[in-house]
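Shown here: the complex without one of its protein chains, the others still in place.
Moving on to chain A:
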Amino acid sequence: MTIRTVRPNRGQRFRPRTHCLKKLDAMVVEMQDPKNGVKGSEQKLNVTTIPHAITGANIIAWISNKMKTTTEEAQVFGTMLMAYGYIYPLQNHRKLVMCNDSSLYRFQTPYFWPTQQWVPEDSDYAIYLAKRNIRKKGMLEPYEQVDYNHLHEWLNHKWDFIVMQATEQYKAGRDRNKADRVVFDCQERAFWIVNRPPRRTHSALDVGPERLINPNVEEKITFDQYRRVNIFYQQAIMRSKVKSSVSLGALVKYITSYKNHDAFLAPCLPSNPWETDHDAYWTLNMRRVDVPTKMRVERWSFSLFELLTDLRGRDDFKIFLKKEFSGENLAFWEAAEELKWGTASSMSAKAESIFKTFLAPGAPRWINIDGRTMGLTVKGLEHPHRYVLEAAQTHVFMLMKKDTFFRYLKSPTYKEIQKKALSPEAHNFSPAQLEDNARNRSAGIHPIILWQQEEEEKAKAAAASVPVDVKAVMSKIDRKK
């Protein structure tokens, strides 16, 4: 028998946790229950009689009945049982897919079931391949031969040991009677197909990179960790929480507001580009359209955040603010955003420019925030970091949210754009037109080009909106005098 070695602790390298194994074990035991399990029988395959073979159709029917699911879901489940190695096919041993017909399968012996505790190593696989080679040269399939050659290279230092083990197993195998040997060979081959899958065989044991944590061991929590966790719990207990009815009510309200804007819940007008292969929906909703759609304008009214996130909405808001001569709050907010999300190297320069433009006494675009916040911010700007404007930015945002935003929604600017907004008719393509659309899918404009256009527009706007420095103008006039 293959020697089981406890996986060595190589300093935190473990297989990912597989939570489903316990349930799968229990399920497979039930499936083999003589009274209530899957109906099996002897089946004839070629010349041999195979005991305990079951048909795919019976397995799927049993699963469907037990889990109260559709046949399709039961088939998926059956395939997973094979992908994990609990059931193996008798006819095409490399195809780990459950078929809903008279294809034959058998339950794998529990000895070979997947387990989180033990993982087969390369040396185990090498022993298996070597053993088959000893039995009959040329018995290995091409992919196995490739594997064998690789292993011979990597494990060359252990090769004597491997051959010795393989020979012992081979000899032990010869002592068994033929029927048992055939069954065992089948089981062992099925095990290795799942653990070392050939290309194009989907095995669930083919997992990703190893993990830091050992899924079999309870985490040992250190002194320091307990201290930190306790402090965290204390803070969490103190933190103010909201009643469930209030917060859940807010979640429901959000869903209700956005219901008609969700393409999965309400039709997308004129049509969903993915369904009809026509990209009118995207063209109508581009960044810089003259006239936005009614849905888009409606969305601006949901919250200030929505209005500002949609740059077209932000443009409209700016038009309104210009009329009210109160654009400095938004300008400050935008500048603060640029500081927060900008490069580390640009921060000092940006902070200085923001101070001169918005915060300094007599600044050209002075923002009206409370004295305390102003004091804190100005002090913070002595050693600027990316969150130095946080307090001021939040204050300004709240001002806009609670006052300016609502005035905007009632303003002629907004009402005008609401009236002008487009309500596209739903597309009604004939099958021929749909085929045509599919053949002529538009490439749209590349995002890089759009980005370049945006940057140009921003530069133009910045140049145009430089506030008149009254002092400079006055002093020029004085000097001229």
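Methods note: a residue touches a chain if its C-beta (ideal position, glycine included) is under 8 Å from a C-beta of that chain, and two chains touch if they have at least 3 such contacts; residues count from 1.
What we mean here is this: contacts and distances are computed from a predicted model.
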Exercise. One chain of this complex is not shown here; going by its UniProt record, which of these names is it: "Thioredoxin reductase 1, cytoplasmic", "Cytochrome c oxidase subunit 6A1, mitochondrial", "Guanine nucleotide binding protein (G protein), beta 5a" or "AP complex mu/sigma subunit domain-containing protein"?
Worked result: "Guanine nucleotide binding protein (G protein), beta 5a"
Exercise. Which residue from A:Met139, A:Leu265 or A:Ala360 sits in contact with the chain not drawn here?
Worked result: A:Leu265
Problem set entry | Full-complex contact with the absent chain, from A:Asn156, A:Asn216, A:Gln234 or A:Ser475 | A:Gln234
For this session: Quick one: say which of A:Leu90, A:Cys186 or A:Leu450 touches the chain that got left out.
Result: A:Leu450
Problem set entry | Residue ranges of chain A at the interface with the undisplayed chain | 16-20, 23-24, 67-69, 72-73, 76-77, 79-80, 202, 204, 208-209, 211-213, 219, 221, 223, 225-227, 229-230, 232-234, 236-237, 239, 241-252, 254-259, 261-265, 268, 272-275, 279, 281-282, 285, 303-305, 337, 340-345, 386-387, 390, 394, 397, 441-444, 446-451
